[in-house]
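With one protein chain withheld, the remaining protein chains of the complex are depicted in position.
We just call them A and B in the order they show up, numbering each chain from 1.
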Amino acid sequence: MALLSARDIHKKYDDTEVLKGIDLDIEQSEVVALIGASGSGKTTFLRCINLLEEYHQGRIELEGESIGYTASGRRRKLGERQISAQRAKIGMVFQSFNLFPHMTAEANVMLGLTKVRGMSNAEAADRARHWLDRVGLADRRRHYPYQLSGGQQQRVAIARAVAMEPRLMLFDEVTSALDPELVAEVLAVMQDLARSGMTMVVVSHEMLFVRDVATRVVFMDGGLVAQSGTPDEVLHNPQTERLRSFLGRFHGIFGPV
Amino acid sequence: MDPDCSTFFCQAWTARWSLLEGLMVTISSSIMTIVIGTVLGFVVGLILTYGMLPLRLLARLYVDVMRGIPVLVLILFTYYGLAILKIGVKPYWAGVIALSLFCVSHVAENVRGAVQSIPQGQHEAGMAIGMRFFQRLRWIILPQAVRRALPPWVNTALEIVKGTTLLSVIGVVELLLASQQAIARNYMILQFYMAATIVYIIINFSIAQAAAALERRYAYLRY
Partner (left out) sequence: MIAYNFNWAVIWRNWDAFLGALALGLGLAVVSLVIGTIIGLFLAYARLSPSPWISRPAWAYVEFIRNTPLLLLIFFVYFGLPEIGIYNLDKIQSFILTLSGYAAAYMCEVFRAGLASMPRAYGEAAKAIGLRPWQRQRHVVLPVMFRITLPAVSNNLISLFKDTSLAAAIAVPELTFTARQINANTYRVIECWLTASALYLVTAYAIAIALRQVEKRYAVVR
């Protein structure tokens, strides 16, 4: 059974349908790269998985458990308690970091551990230290977000998410807001996570990273999955003109991926 | 007037206890009002932001009405109104109630503005690690909002301190009325009004200084 399975997800903003029936299965330890032009619905899809957006049709299951809505009978949104518990199993990292500015790096990581996981402070501090170490910020534990560079902030955000030991991690263009010289350090952390067996869905325009790290690439177009396959298949054998022209934009910059 | 006591300082010394008492009334009514107004204003502010629709509209109506009526009218209304309804409260309390009604509306609006100025991403980051609404409010939103609400809150507090002078109109002997009573005895109009002015300026500057010190401590609150 797939770790995550999304079936026929439809999402409307007012009257415009931005997701038009997404089907996607993600297996344990897969690293799925979501690529596609801006506005194709990548962010919206990730937000639906994490229940940050409601969707009016379709079903998402995590390890066989229906996420966000009742599994059978009339389609109803689950209660806040259940939804929160489900969100805790799915980590998400945002383009704009969204660190808590009134807390140190360590406190940012500890908050969910103590308030959601119910850990003691000592336990949580231990785990925070472990993960900040892992993302290379052992010496920045006591720093506030404004004292950190963008790359460091994003690494804290990743530590904050993975410290919760989620079953699945969602990354939404996490390097897009960074200065070019800070991108590599964040990608390195993500690569390290991928190697350790974390299941990940990554929206990214870093095609070299996608080619080297993803186990599967999914091309989204107009709110639908247009092509899906290994990096080799998708990046080197685009089946549609749209994908060809999308990929073409990256050639000039990096050479053919 | 006693010819042996014709200087301002001698007269002020003679009136020292009543002046001091007036000052205490000014300070205590200010503190009372600010405490009541802040606590209730905080709640009303949260209702303005997150309350269910009918409750929110009610809070909005309250705030907008209070902000459109002069404080002096609120004070007189409360004072005479409570009296005619045979609710026996001292003028001091009628005044504190009226000032609090005013204070609540201002604090509520400040709190709403501060809470709504926290980026949506903060809520979402809390959601993403599985925090529930009240947990997010308690640990993420309010700690930041409180710091943002501090500067307007200080302005409100200064307004309240100045507003306590209006209690003199319903016979509460606070600093202004105590000064006027002294003036009635010695006709040292300029001196006593000047002295009272200086006291108010000292109180207000102290509050402003304390707030500025607090704000400096919150330098880390940037995005």
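We adopt the following convention: a contact is a pair of C-beta atoms (placed from the backbone, for glycine too) under 8 Å apart; a residue touches a chain by one contact, two chains touch by 3 or more.
This one's a predicted model, so the numbers in the text were calculated from it and none came from an experiment.
S.K.: Mind giving the shown chains that are in contact with the missing chain?
M.R.: Within the full complex, the chain not displayed touches B.
S.K.: Which residue among B:C5, B:I189 or B:A210 touches the omitted chain?
M.R.: Only one listed residue reaches the unshown chain, and that is B:I189.
S.K.: Which listed residue (B:T14, B:Q135 or B:N204) would be found touching the missing chain in the intact complex?
M.R.: If we include the chain that is not displayed, B:N204 is the one touching it.
S.K.: Across the whole complex, list the residues on chain B that are touched by the chain not included here.
M.R.: 65, 68-74, 76-77, 80-81, 83-87, 158, 161-166, 168-169, 176, 180, 183, 189-190, 193-194, 196-197, 200-201, 204-205
By definition in this document, only the chains that are shown with their structure count from here on.
S.K.: Can you check how far apart chain A and chain B are, centre to centre, with Cα atoms defining each centre and the answer in Å?
M.R.: That gives a centre separation of 47 Å.
S.K.: For chain B, which residues count as touching chain A in their complex?
M.R.: Checking each residue of chain B against chain A gives 119, 121-122, 124-125, 127-133, 135, 139-140, 143-144, 147, 220-223.
S.K.: Which bits of chain A are touching chain B when the two form their complex?
M.R.: Those in contact with chain B are residues 50-52, 80-81, 84-92, 94, 96, 98-102, 111-112, 115-116, 144-147, 157, 160-161, 164.
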